[in-house]
Structure formats: structure tokens, C-alpha cells
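What follows is a single structure, and I will ask about it in a moment.
A protein chain is absent from this complex, but the other protein chains hold their places.
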Amino acid sequence: MPANRFNGFTEYGVGIGLRVPHYQHILAKKPVVDWFEIISENYMVDGGRPLTVLDSILEQYRVVQHGVSMYFGSSDPLNREHLKRLKALVRRTRTPWLSDHLCWGSVDDRYTHDLLPMPYTFEAARLTAEKIRQVQDFVEVPVVVENVSSYAEFHVSEMAEWEFLNEVVERADCGILLDVNNIYVSSQNHSFDPRVYVDAVPAHRVAQIHIAGHSKFEKYILDTHDHPVLDRVWGLYERAIERCGPTATLLEWDDRIPSFNEVHAEALKANKYLKAATTGESKQGNVLEYAR
Amino acid sequence: MTDLQELQQRMAKAVMQPLTAREQMRRRNSAGQSNATEAAQFIRPNDQLTSFERLEIYNRQYWFRLFSNFEEDFPGVQVVVGRKRFQALMRAYLEAHPSTSFSLRNLGSQLVSWLDKNPAWTEPHSEMAIEMAGLEWAHIEAFDNAIWPTLSVDARSQINAESQLTLQPHVRLLEAHYAIDDALIAVRNESGSRDTSSNNASTGHVSKRRRALREMKRETVHIAVHRFEDTVYYRRLAAEDYRLLLALQQAVTLGDAIDIAFDGSLVPEHERPAYLQSAFAYWTTMGWFCTPPVDREGKGDS
Partner (left out) sequence: MKKSMKSIMLSAAVGGMLGLPAVALHAATPNSAPNTVSANGQYLGQTAFTGLSAKDKHSCKGKNSCKGKGGCKSSDNGCKGKNSCKGKGGCATDGSKMPG
């Protein structure tokens, strides 16, 4: 299960997002890290320090690309310049798979730079799947799609989010980057049981898992990536690992970023669950704690 | 038009509409329609939030993301015009020029031309503000623009008066009427040290810096913003250097560029050959002359 065709038959363990405040530490101390995830767009430039640092990282670490603006769900056609730059970066990093979000964010060539939620309709699923296939054909590595945190739902939706995800990945025949924090955030914002979501995901398509922290506001939760992972999200993670097996796991920490060691230590907490899955131990007690 | 496209255009229009002064979603859109009514048309409310409030999360998120990126890119302009006016300027610019790039790196690409056409946002410091914006944009370009292969010895030995030389894409040339390079370095130094100082102290520093900046005496400066070993530098140029490099950048032939460089120059005529030799030796050592990709296959690279 962990090594599958959607993650290039790799077993990557626990990684963290490569972030600028950690560059110096990583290059100087060369800490042992299973892998790094990069935000593709931050390295889709023509030269300079971003690429120099990336090349140094690539000499010593495994790197996987994660995009934030392909917008598979946008009704606009794919941006050729974006695709060309993405493919050049894929060749540079030799990423075994490539992820981006199941969302939209641009229309009529205007970019919001946000991950806007999809209307869960069959029309949207068909178009989104078609664009995922086009990207996959172009970049020539497996493409996996990530479920996003959302704060709004549409009247026109014809199915639940997880049903939409399944519809898209089946049509596109692509993998899933399962973000359990996003599932938790959306479950709180839209009043559904996050475990139903996790249990509905086709486990054989899960190429990677994201964990992250979020911020709770009075009436909603925002996916801010500026905190440690909450226990309830760890609970969902445990359930996902039980279903999918030990899967490449990545901690995202994007704001108020603490030291490298602190971020890495937080990510490595995932090992407890990965080992339990390997040895067949169950921590059912934690898994069942999904109270709101 | 598909239903999906229609929905996305509708939502994008709502998300990208300006916020109120209190950073909230406006009650009415630009057409005078109620945003609450509009939101209710396509967004489902829940037991915690109305359709309007759910849409407002995205409306605010859109602007907050653009604001933080724009502020990060143009700290010098902010000091020139002052924080309050910068906020207004930023909103007006981003409203006029929403992002058309997949990367936030390009958010400020139109700022100089926009400021040029809209001096009201920067008066009475328009000239300094535009030049500072130019320097800050040049910095962004110098930071991650390409480095192409330098001209080979063979290619250099074949250069004549009719040759067109290509400058590295990371070399950006500016003429300004204030020492904006020194000013921006000071602003960056302070914003670096401000991270560890108290808010009151930093506010004091900013006002002091703003005063000092606005009192800068007028002087013509020429600057090459360039990258060396992955670090961006600001290099002062002689007027002759600037005119020569700018002409080359504009595809003027070498012979004509030399004429342009020394038109009205105070450099004595007998010193000009040595002047040129020295200048070209430096620029060559820095790798500023290069072979653009389109020529790579046809010509030998060093």
C-alpha cells in the first residue's frame, strides 16, 4: 500500500516542508531528514539563490514537489508557461510524484492565489479530471491531488466533498494527497464527521499524507499552518494510516515558523503511528476521538 | 459559458472586491447590489455563518495575502510615502492590477508604470516614490532572473562596431534623482533590526528614516542592480557607463553605443580609450555580456 504507482513506488517516511528560515540550518548542519517537500512555484524562477539552495538540497536529500496554483478545478485552460516551468523543475528535482490542490483559484487569467473550494458537481469533476490528465501527460510523473480546507459550500453541489474527490480521482486515474488537517478543518466548518471522509477515501490511491496546525476562531477554523498538529488531527492521521498503511507523511508549517528542530520533532511524532501500522498494533482509543 | 465558469466568475468578482476601511466585506458591490443577497445566491449558509460571512472569509483572505506580499516587496516606497498613504496606494494598485501570474513574485510588476500614470497617490514625493519602486522591482528581477552563458573568447574576439551585445537579464539599469540606493539599504537595515526592537522604537526609527529620506538632496545617480554569487548588489555607475550599458541593453550597436556614452561627456577625449577598456574589462569579469538562449545552438559558448 505505501509504495504505489501514484507515488512512484517509493517509501519516503516522514518529511517536512522546505522553508527559507531553515535553509542555513539544513545546509550547515545537514540534519537527517527523510525528505523535503518544496512549493514548486517558489522555485519556478530563472536563476538565483532559490535554485542554488535547491540544488544543494538535492545533492543530499529527496525532494517532492507540491504546487499551489495549477488550479485543476478552474474553468480556464491550463497555463502553458506554468506547465513548461513546472516540467523544467520536475526534471531538476526528479520528484517521484507531483501534487497540487483539488480547487480553483483563477478565472479569466486573474489569479486569487487562494485555494477556492469546488462546487461538487459532475460537470466540475469531469473538467477537473480532464485537466489533471493533461498535466500528468505533460509533466510525465504521477500527479496527486490534495483535498483543501474550505470555508464555504455551494448550493449547486450534487455530492459530498469526499464523493467529489473520489469521482475526480477515478476519472483522472490519479493519486491522492490526503491532508488530514484539511479534513478536520472542513469538518468543523461544514459540520460533518471527519472519520466518514477518511473512511471513504480509496486507500489504494493515497500517495502521501499532509499534517499541519490550524487556528480556531469564534465561528470557524482557518488552515493557518502556524501551530503544532492538534490531537484530533493526529487521531485522523492514525485512522488514515490504519487504512492506507505507512504512507509518505509531510508536516506543513508556513507561518510563525519555529526552529528547524522544533518543526522536525513535530513531524517525527508521526513515526509512532507509522510504526504501529507496520507492527499491526492498534490505537483504536485515539482513533475514535473525533468529538467536535 | 459553462455553469462552472459562471460560478467561478461570480465568486472571483466577489472575492476580489475591495474591503471596507475596517477590513470587512462591503455591504454592496460596485454595481450597488447587496453582497448579502449576492452571496446567498450561490453560497450555502450554516448554523454558524451566513452566506455573506462565508464569502467574507475568502474576500479578506484574498486581500490579506496580497497586502502582505506587496508590503514585503516595497518597503522603500512605504517609507517614502508614509504608512497610511502606502496602504491606500497599495489597495488602489492591486485593484487596478490584480495578479495575472501563477506566482506572487510578479505582483508588483506594473507598479512603476501605474505610479507614473497616477501621481496623486504619491504627491508631493512622486519622483522619489516612482524611482524607489523602480529600484525595488529591479531588485526582485536581479534576485532571480536568469544568468545566461557568458560570451566566449571567440565571440568576444569577433566583436566590431556593428555588434550588438546582450547584457545578463539580472543586470538592471536605473537613473534616479536621489540616492535611493543608499536610502533603500538603510530601510532594509532598519526593518531587519526592527524585528528585535519594540514597536515604539521602530515607529520612531521609521519616522526618522522618512524625514531623512524626504530631505535627501537632489542629485542624479546611475545604478546597476545586479547579482553576484546569488547576492543582489547596487553599483553606482558613471553617467557614461549608464548610457553605454543602456544603449547596449536596447540593442544599439557597440559603435553607436560608444557615441551615445560620450555625448556631452566631461571625460577628456584622450582618456576615453582607457576608460572604455577598463569598463569593458570589469563588465566582462562580472560576466555581464552573455549569449541569449536563442543563439546558444548556433554559437560556441565558453
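Note that the chains take the letters A and B in the order they are written out, and that residue 1 is the start of every chain.
To be clear about the criterion, contacts are C-beta pairs under 8 Å (C-beta built on N, C-alpha and C of every residue); 3 or more make two chains touch, one makes a residue touch a chain.
This structure is a prediction, so every number in the text was calculated from the model and none was measured.
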Considering the complete complex, identify which of B:40, B:146, B:239 or B:252 is in touch with the unshown chain. B:239
Missing-chain contacts mapped onto subunit A: 19-21, 23-24, 27, 39, 41-42, 45, 48-50, 52-53, 56, 66, 68-69, 101, 113, 115, 148-149, 213-218, 222-227, 230, 252, 254-255
Just the residue numbers, please: which parts of subunit B touch the chain that's not shown? 22-23, 57, 60-61, 64-65, 68-69, 72-73, 103-105, 136, 139-140, 143-144, 151, 153, 156-157, 159-161, 179, 181-182, 184-185, 188-193, 195, 219-222, 225-226, 228-242, 254-255, 258-259, 262, 265-267, 269-286, 289
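The rule is simple: only the chains that are shown with their structure count from here on.
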Calculate how many whole Å lie between the centre of subunit A and the centre of subunit B, each centre taken as the average of the chain's C-alpha atoms. 32
Could you list, by residue number, the parts of subunit B that touch subunit A in their complex? 2-5, 7-9, 11-12, 15-16, 41-44, 46-49, 51, 53-55, 57-58, 61-62, 65-66, 98-105, 143-147, 169-170, 227, 230-231
Looking at the complex, which residues from subunit A come into contact with subunit B? 41-42, 44-52, 69-70, 74-75, 79, 81-82, 104, 106-114, 116, 119, 121, 123-124, 127, 151-157, 189-191, 219-220, 222
